[in-house]
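Heads up, one of the protein chains got dropped from this complex, but the rest are sitting where they should.
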Amino acid sequence: MAETLGFIGLGNMGEPIALNLLAAGYGLRVYNRTPSKVAPLVARGGLAAKTVAEVASAGGIVLTMVADDRALEDLCLAPGSFVEKLGAGGVHISLSTIAPATARRLSAHHAKHKVDYLASPVFGRPDAAAERKLWVCTSGPGGARRRAEPIFEAIGQGVLHFGDEPGAANVVKLCGNFLIASTIEALAELMVFAEKNGVSKSAVADMIGKFSPLHRGYAKLIAEQKFEPAGFRLALGFKDINLVLQTAAESVTPLPMASLLYDRWLSAVAKGRGDLDWSAVALGAAEDAGLKPSLRSEVVE
Amino acid sequence: MAETLGFIGLGNMGEPIALNLLAAGYGLRVYNRTPSKVAPLVARGGLAAKTVAEVASAGGIVLTMVADDRALEDLCLAPGSFVEKLGAGGVHISLSTIAPATARRLSAHHAKHKVDYLASPVFGRPDAAAERKLWVCTSGPGGARRRAEPIFEAIGQGVLHFGDEPGAANVVKLCGNFLIASTIEALAELMVFAEKNGVSKSAVADMIGKFSPLHRGYAKLIAEQKFEPAGFRLALGFKDINLVLQTAAESVTPLPMASLLYDRWLSAVAKGRGDLDWSAVALGAAEDAGLKPSLRSEVVE
Amino acid sequence: MAETLGFIGLGNMGEPIALNLLAAGYGLRVYNRTPSKVAPLVARGGLAAKTVAEVASAGGIVLTMVADDRALEDLCLAPGSFVEKLGAGGVHISLSTIAPATARRLSAHHAKHKVDYLASPVFGRPDAAAERKLWVCTSGPGGARRRAEPIFEAIGQGVLHFGDEPGAANVVKLCGNFLIASTIEALAELMVFAEKNGVSKSAVADMIGKFSPLHRGYAKLIAEQKFEPAGFRLALGFKDINLVLQTAAESVTPLPMASLLYDRWLSAVAKGRGDLDWSAVALGAAEDAGLKPSLRSEVVE
Partner (left out) sequence: MAETLGFIGLGNMGEPIALNLLAAGYGLRVYNRTPSKVAPLVARGGLAAKTVAEVASAGGIVLTMVADDRALEDLCLAPGSFVEKLGAGGVHISLSTIAPATARRLSAHHAKHKVDYLASPVFGRPDAAAERKLWVCTSGPGGARRRAEPIFEAIGQGVLHFGDEPGAANVVKLCGNFLIASTIEALAELMVFAEKNGVSKSAVADMIGKFSPLHRGYAKLIAEQKFEPAGFRLALGFKDINLVLQTAAESVTPLPMASLLYDRWLSAVAKGRGDLDWSAVALGAAEDAGLKPSLRSEVVE
């Protein structure tokens, strides 16, 4: 049997990933802020850790999938953290989408405890996680990356390596989310354009889906205005666009398209749509054009 | 042997399309404003028409692939035009990317001469045209569309039908070009973002290409800054973004992302880049970030 | 008594201007598409012309204040137009805000009839027109400008000369309207910003009004959301922003701020606000921020 890993964070991405690790034969000590979410893992053979630090064993591996930079830093920097417990030879595989600067800061912090920090953000929505179809982007110490390979294989369809620099994988992940967000806005605008010019949105969605698998899903969601349940919460998407702009500011890089996306997303949050799927940002383009999209959940207002 | 068609416009898209029609066994009467471009077609069995109207025969089919709305209207509306010569039962297959409003205007004009106008813009760059990998979007009278099917098969990999409304196929084509243009700008910005944050552009291009065939080509062009020879001239791309905004204005549809693209493209034209590939618009994001991209052809200046 | 002038166009700007000309002692032959609007002028001594051409006398002066480029070209280019009747030594003072290109085209046309075209757009809203507080921007032949001086004095507080080039005064007028439109959007955004951060809009409006007379009026309108009656119709403002962008395109000049204004204005038109004052564009920024501004006239919907 494979070794026992630590796993922290059982949200709608973390849970299916942890289940796949169990399915692949790994032992798992799991922790979640809301304890009730641990039960399904325990049912499949996972061990419930009572404290965060308990998930770690000396020289072992801990994976984390938490909401944002703040949550991750709180976990790692607290005295007596799981990082300290990992100690020499330990590896922290951080699956969250966070700022490259945070990854670099944590990497330096971990080094003091002789722990390797592996930035390992993933591409894919919860259904892809469940089907082991994630793509893992990873960067950090080469030895740790090699050690993590079988773990990555257990949770995804492929691994992309971006060298030793701890922030690199996060830069790449932000590139990817920026690209998807821009795709959503472009699709939103062109669907309104089609509709206002007498062409059905679903005809356009079909065509685009024919050309590009990457666009297919979002084109369909936007054409059908089906924004619930959220595959990826709009508020989390806003967090990522924010990370893009913050990181861009630190590197003195103006990104006008990212700014446009920022304003669209912030407006959607202001309109109370933070819990819808992030493709719900498409409502903005429709409203600007004087359409009154009838979103089921908002009709009640 | 299949019937003899008329063909007008032997630019870098028209020529390979015409060659494929010849290869498929069609007879072809060809016309081009610059007569020298007719020679390669004649070498493969085409007939050189001395005047535009000469390409048409009563009740036959004429295909056109010309640069813009103006050129097409000049061809069609002149007294004694090929449309008049086609007359009752004739079909005009218009392959150009033009405004939906122009398509509607021409359709009405053609109807007076009992000619069916088929809006049939195509997706694909010159290499795709040569390899019969175009996608044809078509709208117009159903009978004419059925009659045109084998022709479309001879030049592309698939046909998408958008009903009887003559402008519909052009609306859809503009949607497609808008989407591609937005992809170019997004790729441009994220490559600068990656570069400024220490990640190589080609690593990002590889990752994106892995996820999405649609993005692969442009990601590579932009990462390598290889903007010559032009697969699709930047100035022509600007024309299309213009058509999107014009058509959007007529339908009272604000498209902020299209406006952003418009400004980028117009700036690239102002900087003398109209003859480069339209992905050269990516230089704008780099320059805004204080980079001085060394474009081979511009270094000489 | 001063000479008798022709005057075409009695809208909410044209009427007070014409009244001031009568008040200054000029004779006036007036024409308006909707004849009923002529009565108030006749009541003050004006002469009602039955046809457009009738306003002109050989070698005389005609002023026009019509809605847009199209209306002006229709007036001028028709056979037997007032321009032909003016003939040698005649002067056409065109007060409308139109494209510089249109001004150049008309100037060339007028020259064929030996008529001087004076581009003479004005700054100021209807109340300023009534109080003779307009500013006139003028360009065209020097002799005609000198001849027009006393007329300009009768209708405004000052004249600004921009040389002989017929389009120049229109370029300048578009600059001015662009500046005002950008001011409206900036005020709109900062008022929402203030409101969302607990500072009253009227306090901000007062402060801004203290610093800048130019901003005072719009700051107050936006703070109070008093968009009716329209001093300057939003739809006309959109026309002007369009002229800016069109003229900018012809001169290959990207103007991202003008593009932003364009989208805001177009959205306001899409939302049915074309007949409100153009400061009503401010509702867009408020709605984007999740506010539901209670516009009196729209509540009824």
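Labels A, B and C are assigned to the chains in the order they are written; within every chain, residues are numbered from 1.
Going forward, contacts are C-beta pairs under 8 Å (C-beta built on N, C-alpha and C of every residue); 3 or more make two chains touch, one makes a residue touch a chain.
Keep in mind that what you see is a predicted model, and the values were worked out from it rather than measured.
Contact with the omitted chain, checked across C:A24, C:L190 or C:A235, is made by C:L190. Considering the whole complex, the residue from C:A129, C:I222 or C:V244 that touches the absent chain is C:V244.
The chain not shown here is touched by just one of C:A24, C:A48 or C:A289, and that residue is C:A289. Seen across the whole complex, the unshown chain contacts subunit A at 242, 249, 252-256, 259-260, 262-264, 266-267, 269-270. Subunit C residues in contact with the hidden partner, per the touch definition given at the top, are 100, 123, 135, 137, 158, 160, 162, 165, 167-168, 171-172, 174-176, 178-179, 182-183, 185-187, 189-190, 192-194, 196-199, 203-204, 206-208, 210-215, 244, 247-248, 251-258, 260, 285, 288-290. Annotation for subunit B: contacts to the undisplayed chain at residues 256, 263, 267, 270-272, 284, 287-290.
Everything that follows uses one rule, which is that only the chains that are shown with their structure count from here on.
Interface note: subunit A and subunit C, two copies of one sequence, contact each other through mostly matching residue numbers (shared numbers exceed half of all numbers used). With centres defined as mean CA coordinates, subunit C is found 40 Å away from subunit B.
Rounded to whole angstrom units, the spacing between the C-alpha centres of subunit A and subunit B is 38. In subunit C, the positions touching at least two other chains are 256, 263, 267, 270.
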